[in-house]
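Okay, handing you the structure first.
With one protein chain removed, the remaining protein chains of the complex are shown where they sit.
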Amino acid sequence: MAKLYFRYGAMNSGKSTALLQAAFNYEERGHRVVLAKPAVDTKGDREIISRLGVTREVDFTISPDAAVREVFEQHRVRSGKVDRAGRDVSCLLIDEAQFLTSEQVDDLLRIALLDGIPVLAYGIRTDFQTVAFPGSRRLLEVSHSLEELKTICRCGRKAIFNGRRIGGRYVFDGDQVAIDTSAGPVDGAEVEVEYESLCGVCYLQESGGVLNGRH
Amino acid sequence: MAKLYFRYGAMNSGKSTALLQAAFNYEERGHRVVLAKPAVDTKGDREIISRLGVTREVDFTISPDAAVREVFEQHRVRSGKVDRAGRDVSCLLIDEAQFLTSEQVDDLLRIALLDGIPVLAYGIRTDFQTVAFPGSRRLLEVSHSLEELKTICRCGRKAIFNGRRIGGRYVFDGDQVAIDTSAGPVDGAEVEVEYESLCGVCYLQESGGVLNGRH
Amino acid sequence: MAKLYFRYGAMNSGKSTALLQAAFNYEERGHRVVLAKPAVDTKGDREIISRLGVTREVDFTISPDAAVREVFEQHRVRSGKVDRAGRDVSCLLIDEAQFLTSEQVDDLLRIALLDGIPVLAYGIRTDFQTVAFPGSRRLLEVSHSLEELKTICRCGRKAIFNGRRIGGRYVFDGDQVAIDTSAGPVDGAEVEVEYESLCGVCYLQESGGVLNGRH
Partner (left out) sequence: MAKLYFRYGAMNSGKSTALLQAAFNYEERGHRVVLAKPAVDTKGDREIISRLGVTREVDFTISPDAAVREVFEQHRVRSGKVDRAGRDVSCLLIDEAQFLTSEQVDDLLRIALLDGIPVLAYGIRTDFQTVAFPGSRRLLEVSHSLEELKTICRCGRKAIFNGRRIGGRYVFDGDQVAIDTSAGPVDGAEVEVEYESLCGVCYLQESGGVLNGRH
């Protein structure tokens, strides 16, 4: 039986690198993979970009109202190729999976369960207020396997949260999604938005004890 | 640094047994533990009951509006004892943690981070519609470690979901909480409510493809 | 594909409880399991004894020169029963697996790979000198999944080693196997042999920095 895997981590934990390595491993052994990511992620548009310097274009992007299983099905038929295992696709890999809708995650589960194709979904667990994104929330509920990609906090402990800084200061109110502009303004933004992955202790220090808007 | 652990599993995966074993291990090495569970769980009232036949009373129950960290603090002070490690409490263990509120889970995280006491929370991941309970939803977001307690489906695959049967038939609509009455009616219930932990494939077979109310 | 699982832990981490819970879970869902343990383990002879108070007799014991796969095969044929999944046996569970020979572990792997029956092997990782037992050494090499059953040291950290005390004093030389007599002398032993699971720091304190006979 194929499974749905959620490989989650704080920001900058190496999720894209891990995804690109997984794709490389499949292809090296003669298997075909399909890569996708939500269209909402404007970083690099159609590219998966690893901070180690490796990049690769996705096979398709997923708009918020897309029926993922249908889109994937069309993509499989169109390619018409068969890999070493006699299958057209051996694995579906999703980057930035936290931006999927709940329904789209259900489709990923159906792809694994009903189409027999393993799905590896990589994404951030929670936003800057420690609340799950729609996609990660659903992935945490239905994935067969929850696997953490670890990174460290500035203090050396394991990071589990993501702090947001605007103009250099930590903020704890605002929209769930605000794209990182530390590498330069996006869409004319004037004020820099940055994220820092933090352990629980450092997060509470910065927030004055607030978690999810509450003391 | 102390951590918050969420040990989740499908129903009847042995969560209470694992909790009682963890408590036993701590005490055998001269440490003091505190056990608690949400008051909403009417199975056994103040008791943690393992299907292997082991039972034990909790130190306190948690009502839906309780401030868990305060209640725990009072409990620590009242006992006034110090264990082998020179601490009054070495571990807080929570059974049926899925029934906690989101705020109460935040308190568990604060107990770990600010009071330095490890918290082991045992609970069910999702309800009969594959949606997280309030407590499990928040535990999936903020726990340092997500550890699965595995069990099997009738077909031999790993169970990840919980199906609800009323009067012997699977149902996919209804309230999130309906206590299992398979061991005899509770509070005068006339119709038997049962749960069966299922793998994704068997769940979809029973539900006709429905996940969370949607095809 | 069935897999070989090695669930390892320090002494008194709850391995037998976990095994008995796994067996219970299988049987509750209508599956048949077979339990076995090495004959060299004299604690309880044919019984698996959990410190929580649960006990159960094994289906067969494994002598040091036994061909495990053949013995298991005979046992399957003899029973002649078929379980809910249409199989005669859904799982083979092994307690005290550290005492198996390397060849016997290879047989467990063959049972999983060639006979399609999952094998859950529970055992101690290392002896009082921090060296693997023959069975655990091989299980660490070939198991599909290495899963730790955690317990704590006297100091509250995770225990990873096992210290041996004779007459109350830690010793770091001697035979690999010396059965615990803390619950009363075995075979007329006059001096009490005990074990205590320790973290790495406490182990090095007791051993004066020695690991595996070396500074």
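Chains: A, B and C, in written order; residue numbering restarts at 1 for each.
FYI, a residue touches a chain if its C-beta (ideal position, glycine included) is under 8 Å from a C-beta of that chain, and two chains touch if they have at least 3 such contacts.
Quick caveat: nothing in here was measured; it's all calculated off a predicted structure.
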Which displayed chains the unshown chain touches: A, C
Sole residue of A:Val68, A:Ala112 or A:Cys153 that reaches the chain not shown, by the stated touch rule: A:Cys153
Residues of subunit A (touch criterion as defined above) contacting the omitted chain: 12-14, 17-18, 20-22, 24-26, 28-31, 50-54, 84-85, 87, 90, 151-156
Residue numbers in subunit C that touch the chain omitted from display: 1, 102-103, 106, 109-110, 112-114, 125-126, 130-132, 137, 140-142, 144-146, 148, 157-158, 160-161, 199-201, 204, 209, 211-212, 214
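In the analysis below, only the chains that are shown with their structure count from here on.
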Any chain that touches subunit C and subunit B: none
When subunit A is superposed on subunit B by its C-alpha atoms, the rotation angle in degrees, nearest 5: 180
Rounded Å distance between subunit A and subunit B, as computed from the means of their C-alpha atoms: 28
Sequence positions of subunit C contacting 2 or more other chains: none
